[in-house]
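Omission of a single protein chain aside, the complex is shown with its protein chains in their original locations.
Let's look at chain A:
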């Protein structure tokens, strides 16, 4: 009976119930949609970020973060990689040696960061100089190392840098860097194997990659690297757990997640997530106010009915239950519909993707990362379930006081109204 009363009371004022329902459906479906797009965007940002020479987990010498000099390199990185992979075979490891240097071509010279990489591994994990980023020439992996071009090794450089140096594929450039010994500057010539374009100013203007062994030889640091980048397919939560586990097992090196290694990217993701949480808060307020308004109006107009029920012998809790049930039915219906609509939108963007360039006319950069033109909606089931549960509980909470008040009216009012 109380279920029948609750449902029929909702249908009694169809316009009010429908309006409240429409507001909740719209707000909640938008929230689900934006939640998916936001998480999809974050994943794209992180994926791109970690592929721009970073890594999900970064292993460095204990003192490297305080003093990133050639005195603080990881010695025998392959041995360490082997030990790490014994612990975590699912991780892919890439060694890198980075140093500030000067690149010269003819009368032009530019200070930049040189990254010594293992071309065969790097091409699979990095987005800087992989096949898609190379606009002219070849990747280092494709370049026939020390076989042609007068036994010179290849170098890939950014497009802006190439323009500034006025060099093309096949031209020779000179790299000058200070070796680890602190002796006179070391120089080496390279042939421009390829020119890449990431869309990021820092990389396209001040970044170059050469084979790891060549840079180690130039700097006098054989079998030493600045960092070992570990790539994983794990979720952020399990990644944090893996990082902690690795740090415990290998405490002679510093093992940090990408969040520590790329604070700008982490800030951008966090800020964007905060925006999403703000949107969720707005949705929660809209739902709470919508339900509260309906319940208040409904209970206000039905004072006489409640007092009559109490006069006839209904317990206060029975009347309160009826009011609570009305809110539960209204929110359950609206949330289900909102969820269905939101999931439909999510499915579209999860399969077709959102073409950012098409919508906004330009690619977007966030946290030093150029977002891909298209990214895909991703929904975290637990986060979504929690949101649904939270909104549902919120409905009960905002209805509780009007419901209790409805149940505690004086039965005398039933006769006074008469």
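Everything below uses one rule, namely that a residue touches a chain if its C-beta (ideal position, glycine included) is under 8 Å from a C-beta of that chain, and two chains touch if they have at least 3 such contacts; residues count from 1.
Just so it is clear, contacts and distances are computed from a predicted model.
Engineer: Under which of the names "Nitrate reductase large subunit protein", "Metal-dependent hydrolase", "ABC transport system ATP-binding protein" or "Acyl carrier protein" is the non-displayed chain listed in UniProt?
Structural biologist: Hidden chain identified via UniProt as "ABC transport system ATP-binding protein".
Engineer: Which residue from A:308, A:327, A:378 or A:403 sits in contact with the chain not drawn here?
Structural biologist: Per the contact definition at the top, the residue touching the missing chain is A:308.
Engineer: Which listed residue (A:4, A:108 or A:168) would be found touching the missing chain in the intact complex?
Structural biologist: Touching the chain that is not displayed is residue A:4.
Engineer: At which residues does chain A meet the chain that is not included here?
Structural biologist: 1, 4-5, 8-9, 12, 304-305, 308-316, 318, 410-412, 414-415, 417-418
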